[in-house]
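Here the complex is missing a single protein chain, while all its other protein chains stay put.
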Amino acid sequence: MTFDLDLIVLYLPDIVRALGVTILLWLAGSALGLLVGFLIAVARRYGPRWLDWALLAPVELIRGTPFLVQIFLLYYGGPFIGLSLDSITAGLLGLTIYGAAYYSELWRSGFVAIPKGHVEAAQCVGLNRTQTLRRIILPEMTMLLLPSMVNMTILMLKETAILSIISVPELTLAVSALGTKYYAFVEGFAILALVYWALVEACSALGRYAESRLSKYRFAVS
Amino acid sequence: MSWKLFWLLVEAARLTILLSVISVSIGFLLSSLVCAAVMSTHRSARIAGKLFVSFFRGTPLLVQLLLIYYLLPQIGLNVPSEVAAIVGMSLCTAAYQAEILRGGFSSVPRGLIEAANMCGFSKFAIFRRIRLPIAVQLTIPALISEAIMMLKSSSLVSVVGVVELSRMAQDLAASTYRPLELFAAAGLIYLIINLVVAGFGLQLEKRMQWGRT
Partner (left out) sequence: MSAKPAIKVEKLVKRFGKTTVLEGIDLAVERGQVTCLIGPSGSGKSTLLRCIALLEEANEGFIEINGEPLGFASGPNGERVRLPSSETQKVRAHIGMVFQQFNLWPHMTALGNVTEALVTVRRMLRKDAEQRAMTQLSNVGLSDRAGHYPSELSGGQQQRVAIARALALDPDIMLFDEPTSSLDPELTGEVLAVMRDLAESGMTMLVVTHEIGFAASVGSKIVFLDQGKLIVEGKPEEVFGKPRHERIDQFLDTYLDRGAATLL
């Protein structure tokens, strides 16, 4: 009836493995989403106009619908269009697509926010396009986007819990299974919540630390 | 996909809208209290408010819903799963809205408050006549985004057995073996609702603008 210490010790390896899956999916999904999102943002800003329009629809579709429905569509609907994926792959792909849509909007807001004068000033002192991007635009954008990027990445972690619904063997699924086995849902989910909470707090602490390290840029940006 | 199936989804979407509207409204009332706690001069109230915000923003809504769904009966509250869903969603959105409101209040320019001080306003009058209306105007875009977020998140209450839009789509997909069409249709309905809310938000923003910009 209760989730006593022995049980936790007994199932600790399982739980740790599931935690590993959660963290791996989270980091991989965020990294891929960040990258694809960046490519989308660059394509929309610097590519031809039709590309911007072509990318607008999928981005808004993803941002306008629940992650759960997207995952269902991919996992259960995929096989009907010849896309049979196991749950982990579907989960990672789903996270990546979902993340890419949101991250691309953040990147775009970053491009817009950098004053044109800064770029012009860089060109005036003789920096070429790549140099301008690397030495001026990216550092300024990092500072500008860091808080919202950290927020989005935290959201990605929380969304991994939803993957339990398509039976990705991650943390929430593992704890639910244990809960069912011993009928100890409340204890299980309480501990589960604490684990996520700790991860989120750690992530935002890291974000704050990075922000303080980068704050020497702040004057230049604001 | 037949119209009949689509119509069933639309019927279920009514519950989605209802749950979201109720939760966002309760959440707004709760969030004012939480925001007041976070900004209060009492240390313990501040700490409690911050813990609330941090916990409900720091854990997945899915886990919160599951926890609340199983916790309520254990403390002697045998309520329908819809109520558990509303409790979970309200608490979660309250945390987010409280953070939004706090941000709004702290972006009211100090000078406006000093001007009111010079005119002899009481603290309460400053709050009611100056800080509140300006903070509300500043936070409307973020509050609308949060409402849209909750609309999408309401799909998660399907796990505690509430047959709203996404659950109806799941059930129908299972019985008709046509997941592709059903989930696409469900997604479309979510999208339409969100577009309507976003349009309403823009309208509201425009109405709340004082003078031209």
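Order as written gives the chain letters A and B; numbering starts at 1 within each chain.
Please note the rule applied: contacts are C-beta pairs under 8 Å (C-beta built on N, C-alpha and C of every residue); 3 or more make two chains touch, one makes a residue touch a chain.
Remember, predicted model here, so these are calculated numbers, not experimental data.
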Original post:
The chain left out here touches which displayed chains?
Top reply: B
**OP:** Would you indicate which residue among B:I17, B:I130, B:L188 or B:L204 is in contact with the undisplayed chain?
**Re:** B:I130
Original post:
Which one, B:L29, B:L51 or B:L112, makes contact with the chain that was left out?
Top reply: B:L112
Subject >> Hidden partner interface residues of chain B, rising order >> reply: 109, 111-112, 114-122, 125, 129-130, 133-134, 137, 210-213
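Everything that follows uses one rule, which is that only the chains that are shown with their structure count from here on.
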Subject >> Centroid distance [mean C-alpha coordinates] between chain B and chain A, Å >> reply: 21
**OP:** Give every residue of chain B touching chain A within the complex, in rising order.
**Re:** 54-55, 57-64, 66-67, 70-71, 74, 152-156, 158-159, 166, 169-170, 173, 179-180, 183-184, 186-187, 190-191, 194-195
Subject >> Footprint of chain B on chain A - complex, ascending >> reply: 60-61, 64-70, 72-73, 76-77, 80-81, 154, 158-162, 164-165, 172, 176, 179, 185-186, 189-190, 192-193, 196-197, 200-201
